[in-house]
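What follows is a single structure, and I will ask about it in a moment.
Excluded from the complex is one protein chain; the other protein chains are retained at their positions.
And then chain A:
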Amino acid sequence: MNCEESQKLMHQYLDGDASEEEAQLLREHLHACPDCQQHYQELKQTESLLSGAAYELSAPAAFTDSVMAKLPKEKKRVGYMRWFRTHPVLTAAAVFFLFMFTSVFSAWNNDASVSVSKQEGLIVENDLVIVPEGVTVEGDLVVENGDLDIRGEVDGDVTILNGDLLKGAGAEANMAAADNITGEYQEIDQMFGWLWFHMKQAFTF
């Protein structure tokens, strides 16, 4: 091996790329050649200085804060949704107080007027909403502050807030009426359930 080959091999050796035979040949040459011995020592020193310098630096103080402040603003909805997810109790409290100070809250009493999500083909008499015979309501139906009498059919979910599902009287009749609903039937007349229903509506986008 000549000195040029030896120097090429030194780099391969330092990269962990030399085979066992090549390493042996290099060692033999280094023993016999003071110039290459010197060259190799200098390369080793360079390697150790560079590896020492690799763990030297840290980013300036407040680097992360500074990056975060410069990021494009995230979409509002995502921000609210994350807040909602991470603070469920606070969200519930906030929504509760929101309702307390808005007219929506005043809907929670038996004197409030009846409201229904769909009007077409329905009869509203005082606090009673009637789905007349032969009428099929397409889609979900929500009745608030009133009773519901299904004589026809509802092709969807039914939710009654602060009211009852009627058909004549008694549980059996109620079951029979429920047969005329193709979707789910839900009756909510506890205050908390009512609140929860509105919260879910508010946060379902």
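In this text, a contact is a pair of C-beta atoms (placed from the backbone, for glycine too) under 8 Å apart; a residue touches a chain by one contact, two chains touch by 3 or more; residues count from 1.
In this section, contacts and distances are computed from a predicted model.
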| item | value |
| --- | --- |
| Among "Cytochrome c oxidase subunit 3 family protein", "RNA polymerase sigma factor", "Peptide/nickel transport system permease protein" or "ABC transporter ATP-binding protein", UniProt-listed name of the chain not shown | "RNA polymerase sigma factor" |
| Per the touch definition above, residue among A:L14, A:V95 or A:V135 touching the missing chain | A:L14 |
| Chain A residues that touch the omitted chain in the full complex | 8, 11-12, 14-15, 17, 39, 42-43, 45-47, 49-54, 56-60, 63-64, 66-68, 70-72, 74-75, 78-79, 82 |
